[in-house]
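Every protein chain but one is kept in place in this view of the complex.
Read from first to last, the chains carry the letters A, B and C; within each, the first residue is number 1.
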């Protein structure tokens, strides 16, 4: 199959499907007609796209945790707790890392060992191993819509099983679940894997079943400049819609400077609508998700509550449709259900107190919005140029050329040449542009901002500044000032 | 002695001093010359006014807890813990409620009972009973400057003892420590008591000792409109400076709407400087203190962290010189030292992350600042009119007339006619103006804002709306929407 | 049905006035006659008000933490004054610090209070109890 943005044809899809469903015995449980019927019987309150549409219309920000453990009953208990004690509006099922790498045998070993030692030895819920009916038990045991959250380069079987299992939202994408989550998988192949997933969802939509798709916005979670994650989000939105997806939630990970974060949230749907429109795709429901700080957290729980609250504040003032919540255990390990619910309650207190407040438009905000829009357009237009109009082809070439480049990513298909650093107000700027197709004006803007910080700190900008920024929030600051 | 804003004469001061120092045996320990010498030997790092001046110059926001227990060693241990584990920039010594009502015998009983049962039976540190050298032990045991925080209508003896004891800051004022803290004490008498305190501090200043004064901004802590607390703050600043005080920290309690809170913080020093200048007083160092939400808190600790963080955010963005910190135990009882330090760490995480960020001026902000300035000026000008230029005399008359009126205050010398309620964005407005000397334009503005909320909620504004607002933050909201 | 009378106040050196104001409103709305002696109320004032108005119950608030010391002896004083059987309720933040409520309740019951309420109790709860204890049908 040659790479193209165009909709996959039926035969190719069916050919792959055979192969995919045979990857693990539970694949046999998947029956599409039965799955469609199952989804149609779900109450509206359990359908992600429906609730997102409501929230979007009323300008509310919803809260959603991350959570997943190895065994089914424990997983259900966990989700119920987050719903009842945390007040979660949406529920997740976070998948373990073996499943993410399609290592189902190791996942199985993790399940067994968890049973023996009586605590979860896996960092998530191995949905493929548990199979379709187990997923349905999860969906039936809770009131809120449930989403699959993972980090799987090849998430085809996982999608087949969890969607047949009644989940109504699927996170990820061919770039966002490759570059931060893999080392040796080509972008061409992950785009294809994800076209399969998007086509599968397209089929559900054709049968009247609403499944929401959510590209993973934060990427490596560490000082990712908004233009990069926005460009990836737009590419993945286009790729998904091309396969028949009708409702997309675009994500962005908090950088920490309020103006930059709100500007990022406001420009994200603008860019997506602009490119979908320009490329001639049908009207799509676009919503946004804001991720509370995704980089290193402080170990102290009281400090972590401060970081969580600051994320909730930016989400509320930026009017994100939903916010993904961190917990006071973040720096140390997978949270207990209590810590997870606590993070949710802190977040909801802020969301509720701020829901009627807004951040007015100002010169600073307009500047920040324009910078993000211009930078993202430069990247996206170059991608389209590279692909001669085909965004899938263009993306592969753009990564090769470093035209789009994700900082700190493990993938060898990512150039890894850009270096981000904060300016003196904490906004994330670029210290090294790698091959980003920026104009001289824009480069000048970044240089000038970082130089100002250098002057404030009495040092030349360097990799040490970047390291200081990586540690900063964990050490109780935003800008990594020189250690004294 | 007749009431007047003018500086108290020496004989009157000495006459009262005899009387005051005789009120409790520890009064005998006070020796002014010795106290001046003691203060002069203190390092700069222990002097409030010095550190405040530094913070003001560098635009930093400091954090300070509230804390006090019955026994000396425990109190020292508590303060050290807040300094070392909480990172407190300034330390408090919160005085117990018996001492605040000059009931030293009951305070003594509380001390004894605390010794017997092994936990503090008093809600603060009974500094009068402990005496001068005990206070000095406190000051010598910590690194940060220490302030007396209380709520004492007649705090003359307390001031004599704690200032001789080496404390370098004294909270309170003739209005702010009367109206919210007493029932039957006339404003005339508390103004006089506080003129004594201010004169005492004036004497210290004349001897080269810097003592900072801090009127208590939040008053009853419950939906107090900024114009009211600002008017009180300016009156107390004028009264203090008239007696020789040279450095004043003006306070404001968080209302919850970010724009209103930042506007309030910005206008507070503007008003104080304007009136001090207009009335011909010498240049004074004015700093500001922001109080995290002073009304009812949520019982759940995770939610309380959200409220604490929101207060820290407003303090940082409003560039307050310091912020008084609440704790996750607020709704339930005096906090343990651990809970107190946790509130501090959450606050400091936010302050540090936000210290380089600002909230730009916008139309909304300008409107809010203008409203506060106009309203406060209307009140202050009427006070001066009532007093024929004498702010002390005018204040007494203004309270009688309800020209200045504090909501929910216990004092029978307060008219108690105004009723505050939130508008639909959560800003505190007035539902009933009582006798506030507002222009029709301003009244129209408030009415229109509250009417808008009524429409949003489908109900007529009433006392029920006020009650809902009082409960709101405790129940996880800002605006008290009708219970469904 | 005959209107029942309640004496309300905040005991000791306590000035917390907000909850008191809401309680007055809520109990009045619920049909009681409310005699409010406000904040900074001594035990003697509670008893005097109860005797003067022939009250059916005394509702003591204490928020500031000294409740344990301030509330002690009120039942005995009621007995000495001839209203030994009057209903006594106490609520607010009765003790210093965040303490286990069961033990707080036990201490106050031992002091002769009929009902004891944890922090943040909504007025409706006490209205319901008053109806039960005073035999009022809704």
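Keep in mind that, in the parts below, contacts are C-beta pairs under 8 Å (C-beta built on N, C-alpha and C of every residue); 3 or more make two chains touch, one makes a residue touch a chain.
Quick caveat, the model's predicted, so the values are computed rather than measured.
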Neighbouring shown chains of the undisplayed chain, as defined at the top:
A
Filtering A:17, A:46, A:66 or A:100 for touch with the omitted chain leaves A:100
I'm checking contacts with the chain that's been left out. Which of A:26, A:120, A:168 or A:346 qualifies?
A:120
Among A:220, A:321 or A:369, which one touches the chain that has been omitted from the display?
A:220
Cross-chain touch to the chain not pictured, restricted to A:334, A:418 or A:465, is A:334
Residues of chain A (touch criterion as defined above) contacting the omitted chain:
97-98, 100-101, 103, 106, 109-110, 113, 119-123, 151, 180-184, 220, 222, 295-296, 299, 329, 331-336, 339, 408-410, 463, 467, 470, 474
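Operating definition for what follows: only the chains that are shown with their structure count from here on.
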Among line, ring, star, complete and other, the chain contact graph is line
Most contacts overall join chains A-B
Find the geometric centre of each of chain B and chain C from their Cα atoms only, then give the gap between the two centres in Å, rounded to an integer.
30
Need the CA-centroid distance for the pair chain A / chain C, whole Å please.
55
Going by residue number, chain A touches two or more other chains at none
